[in-house]
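A protein chain is absent from this complex, but the other protein chains hold their places.
Our next item is chain A:
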Amino acid sequence: MTPIQMTFSTNFLLGLMGLTFHRTHLLSALLRLESMMLSLFLATSLWALQLSTINIATVPMLVLAFSACSASSGLRLLVATARTHGSDHMQNLNLLQC
């Protein structure tokens, strides 16, 4: 595994760990999601340079566009949660427990 692959893999896995062990705020979970997509953007951007294939050069833009769409969707869900639950604390999201 090349150093570059190790770098973005570590970046992604740190973001995934942060997402899994979120404690208080929904906003931090969304932030981790964004950091995961950022590491994927880095990976695809460096791909064309490292592996000398140029036909996937547009892939970073597609990944960025869709991650922006899902980020905006997450933010509007955050606003909706703040409207209905009062805050974005994760402990408040307990209306649906079995």
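Note that contacts are C-beta pairs under 8 Å (C-beta built on N, C-alpha and C of every residue); 3 or more make two chains touch, one makes a residue touch a chain; residues count from 1.
Everything below uses one rule, namely that contacts and distances are computed from a predicted model.
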Name per UniProt, for the chain absent here [options: "N-acetylglucosamine-6-phosphate deacetylase", "Ubiquitin-like-conjugating enzyme ATG10", "CCR4-NOT transcription complex subunit 11" or "NADH-ubiquinone oxidoreductase chain 2"]: "NADH-ubiquinone oxidoreductase chain 2"
Residue numbers in chain A that touch the chain omitted from display: 1, 5, 9, 12, 16, 19, 26, 29-30, 33, 36-37, 39-40, 43-44, 47, 51, 59, 62-63, 66, 69-70, 73-74, 77-78, 80-81, 83-85, 93, 95-98
